[in-house]
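All protein chains but one are shown at their positions in the complex.
Up next is subunit A:
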Amino acid sequence: MDDYPAGSLDHNAPLLVVSGLGTGATKPLLADPDLKEHGIPIRSELPPIDGREAKTILHYIQEADATNWSWNPTETKKHRFKIKTIGREFLLPPRRARLPEDYEVPLSPPVLHSPFSPLSPGSTLYPDGLIDARWLAKHQELIPSICLCFYSLTTDPSLATLHDNRLKTDINAVKHALSQSGHKCRLAVVILSDQAPGAMEPFQERLEHIRRGTGLDPKTSLFVLPTKRSEAELEMAADSVLSSVFTQATEYYRDLGRRTRKKKGRGVAPQPTIPPTSGTSHTLSLQGWNVRYDFKAAVFAEFRQDMEAALRSYEQAYESLFGTDVLEMVPSWSPRFNDGRLLADVIAVRILRCLFWTGQSTAAVRRWQAHRYKLSDFLDQRGRGTQNYGWQAWESRWAEVMARLIEKAEFPELEPSSLNLFRAPEKALSAERLQPWEMLHHPGYWYRIAARHTLDRRKLAYSIPEDARKPPDPTVASKMVVNTYNSYDTYMCPEPYEEYPLEGQGTNHAQKAITHLNLAIGEFQKRKQRRLAMEVALESSVELERIKAWKQLLEFLTPVWRAMSFRSENWWNLTEALSWILRKAAAHAGQADLVIAIDWELMNSQYNRRPQWQYDINKSLEGVEVEEAPEVSLNDDAITSFLESSFIFKHGEGRAGQTCPAQLAITSKAFSGSAPVVLDEIHVEFEGSLRALHLEHESDSTKLSSKPGGMVVTSPSLAETKLDVDTLPDDDSDEAPSSPHVMVLKGHDDLTIAAGQTRVFEVDIPLREAGEGKATSVRVKLAPGAFTLNYTMQLREDNSTGLWYVAPAKRRVTRINPLSIKVLPRPPKMEVKFVNVLKQYYAGEPIHIEVQLINEEDVEANTRLDVHLYGQDVPHFKAHAEDGSEDKSSAGEGEEAKLDGLIIGTIEASKSAKATVVIDPINRPTAYDLTIKAWYTLVTDPGTHIVQIVAFQLNIVNPFEASYDLVPRLHSEPWPSIFDYETVRELDDDDGSSSRPRGLAQKWCLVTRFGSFATEDLRVVDLDLQVKGTQGGVVCSASKNQTLPEDGVLMAPKTMEEARFDLVAQKLSLDDRNPSTADLEFMINWRRTSADPASTPNATTFLLDPFYVTVAEPRVLASVYYSVASSPSSPKSTTPATPSFSSASPQIIILDITIENPSSHFLTFGLTMEPSDEFAFSGAKTTSLNVLPVARRTVTYRLMPVVEGGSWIKPQIVVRDKYFQKVLKIIPTEGMKREGDNIMIWVPGQDADDEKGEETSEE
């Protein structure tokens, strides 16, 4: 756009000259010396206004200059001015041109015209030019529409009249000068007053005076601006002045437009001041004049910002220009031909701008195309055709102009932030079938087209024949020059001998194209069109390559090459196109690392083979100047190479201490015929517990098959070696090992890989530690001398893994994750056994568990034990090793008790050691888990811990179960009698001592039956009953009723035994008659039959429910004695409850019925003995019995059984409480039993078989 004459394409805004603000020297409007000489000065005599307010207003007005505004109607301001600030004077261009000096004055005075008109002989357009940029400049730069003069109003009353008069005079003078100039400029005056807006009242009269004296209209041309207000208000006031003035300016241009139309309406071509005498004496035709008038009208409309009108007039001018009698009359060799083309371009650009202004973007694109077509048709017919560089130069310019116009128009739809690439068509056209290009695309596309045309221009320029490229010889006849001139279109572009000279630099097409392409890249990048930007970058780099700007190319393309998405998205052809260019640049610039990287990448046969290219990475740097051997590190994230690697463990699991076969396969996908790659080393990194694998090259040509392709399996042997870290490249420094050495598995093999070959290295990887191991990356190193290349490949899961190569075929291994191996711990060869385990463990006994550790390893093992016991309420335990080290378990916290690290010591190979765990006795049946972990290390490999675990379930059961009965017995001692004075006194005497119970005593018998629940014979050593506690003020004592044998009783499993204990309870106080209870504990002391008889017996204890040991209710107890009638010596046997005697019958049975009354009531009982045919009895058949409180009475019956001995008799005795009419139950005691409500008495037989007598009464 800059190629066009200045101002010819710009948008026109009314010119406003601001005078009287600030004194600063300003550039004179009129610079042309010729015009200046005859310029009309407009001068004001008053000094310019100075001061802060004036500066503020000036600043604001200058801000409002619309020169750099975008070309669209979105600006919110009501006015749009091009503003020029002057001091107090400026020059207007002369209205009339002068006559040439050598001209003879004709008879009639010549008609003088504007100096810019083709009619004036001095004009460049004379005699047949159309219009040029000077005319535009005249209106835009020289002749203001408004001359805005600032004056100040003095406040000094004494000077008021004088000042006002001077002001009036000055205004009138300027006004006069303007009108005399012949231009229609308007004058607007702003009077500044230093008053506040409200305080202007006193000055109204003076202002009115001035107004009347100058004839200015206060609405349109005389403004008063009180300056005593805030800056914002001042700005607003200035703004309103500008808006009013703008209306005036619009009027001014409307007048001019009207005048132009009038001229056109005349329909005659005006005659020049002097008829042309030189050249063809051709003058401008009427059609040409119409073009001129239409163009002028359009420009004036544009000044008014009336774009629709401007558009119409421009279109008209354009039509006329290409219509009859204008351009077609101009011969193509004439300079006017190119002037006409220029005008056509200017009109077309202005049309485009008008279309953009009104939002008709699609129409604009069509118009753009139409101008192209029009011009190409026109040139083909009238000019020098379109098959030349000049046309392409124009095409390029035309596209660039469009781009610039779009940029200036600033469509919100095409803002980079909107990410729109093109603007939707205007409504009127949206229903049409549109060409896609007719959607207005953003400038990037247009710049790109401009660049493309530049390249076409070059193509055509290069086809210029040599003789045209010679600079014209000034001596040769001008005919030749004309000839050359004729055949080349040089519209706005150089002559062929400058465009592409034989010698020296011509037009730098590449640079032009690159400029455009870079602009395009900028636009594309702004809109996130990465790939398109890359594409354009590629085009740009082709040009850079052409001009051999290697450094620039490298800087430009290297980042693109590194980050290009073509590679990651598999656009191979694009990747390689870019890479080759970059390689060339890198080779020229000596960027060796880049050359190697690109060569390395491009060896992949996925790319297209470059003809005559030697694919050999070792010779990569041939012809490249390198200062020192470069070291290049690449990885497959950035670059895809021809080498592919895979790794596989043959087994998914292995054990520490063993080895696992694994295969590393490296496949070369290089171009067939490319030189084999000799790797210097291969390094496989593992994650987890595995050591890195390091293979080094060792030339051995015999092993490898020379044929390319196919597969070679070799198995290098590995050895663990220390590798200096320094030799490793620290490309990933984040995992820098702390030690300067790392242990690697090192092997040697021939690492030559031919194109298409798959090298398989089968190795045995020793597994050291348990855990997951995973192959992560393979790094290969090349060091052919000229450089060092490290290439790292990440091992990924893909289709090529999972293959186990077996020469010559390959076998698929269905492994989910062939890269990793699970290393199980070394299998323990330590046997841990529980020895001397008992069949059953019982509650109450300490549990001994013996553990035997048998070392079946080949060497001695350092061993320690961890013992854990799990279960509910875990007891403490102890453990000790054979050699005596002992340890206690940590406090058993609820569910777990443990003992860690019991040192067993070194166990020799195939020897054993023992440890014992002793668990404290447990009182209840339960279950525990005992876990024993044997940790050991072999002396040969102290780093590896080996673990053997055994678990043992401990079930603890009760060895015995027992049931209990408490039956009443008659206490033999008499109750204290309140009639017995001695006992009473004794009681009184002992009042002070509380130790001796004085209450009633009752006797009971506890019958215990216990059974063995053990699984083996147990020896019961002792039985015991203990009173653990009493409630209710009672003293209770238990005594054993029978004794066990000395060595105890041997109880077989599931047998029952019975034990009886006497229990005597005595209330502490006689007065206390509440019932009381006792808590009893039954204990069985026992021992296993296998146990040492001297050892402490185990005790199994049963807690009994509380029993009532004294009652407050009256009770009736029956007791029986036997007496033999024939033995007078003992008429009354006093041995109770032991009817173990043999006596002759008839015998007498004495039955005592004892009524106890522990209550404090006087009770009367009735006693009735029913006769029976089983026995005869003596005693009261019916009697009443009074029992005093706290007393007992006994009634005795003598029975003589009449039944055979050895049977039971059933006396029917009823004891009835007379008062309550309640029958009391008679409680049998020793030697009796109860049946129903009755008691039964045993009658011993003759043969004294007393087995039934042993039975106790049952309750």
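Definition applied: contacts are C-beta pairs under 8 Å (C-beta built on N, C-alpha and C of every residue); 3 or more make two chains touch, one makes a residue touch a chain; residues count from 1.
Following the convention adopted for this analysis, contacts and distances are computed from a predicted model.
Q: Assuming one chain is omitted from the figure, identify its UniProt name from "Snare-like protein", "EARP-interacting protein homolog", "Ubiquitin carboxyl-terminal hydrolase" or "GL12479".
A: "Snare-like protein"
Q: Out of A:S376, A:T558 or A:N1041, point to the residue that touches the absent chain in the complete complex.
A: Answering carefully, the residue with contact to the hidden chain is A:S376.
Q: Decide which residue listed in A:N604, A:T714, A:S889 or A:T1110 touches the omitted chain of the complex.
A: A:N604
Q: Which of these touches the unseen chain: A:H163, A:K296, A:R350 or A:H441?
A: A:H441
Q: Where the complex has a chain not shown, which of A:E141, A:E535, A:E845 or A:E1156 is the residue touching it?
A: A:E535
Q: For the chain that got dropped from the picture, name the residues of subunit A it touches.
A: Its contact residues with the unshown chain are 369, 372-373, 376-377, 380-381, 385-387, 391-392, 395, 419, 421-422, 432-439, 441, 445, 448-449, 452-453, 455-456, 459-460, 527-532, 534-535, 538, 565-566, 568-571, 573-574, 577, 604, 606, 636, 640, 644, 669, 796-800.
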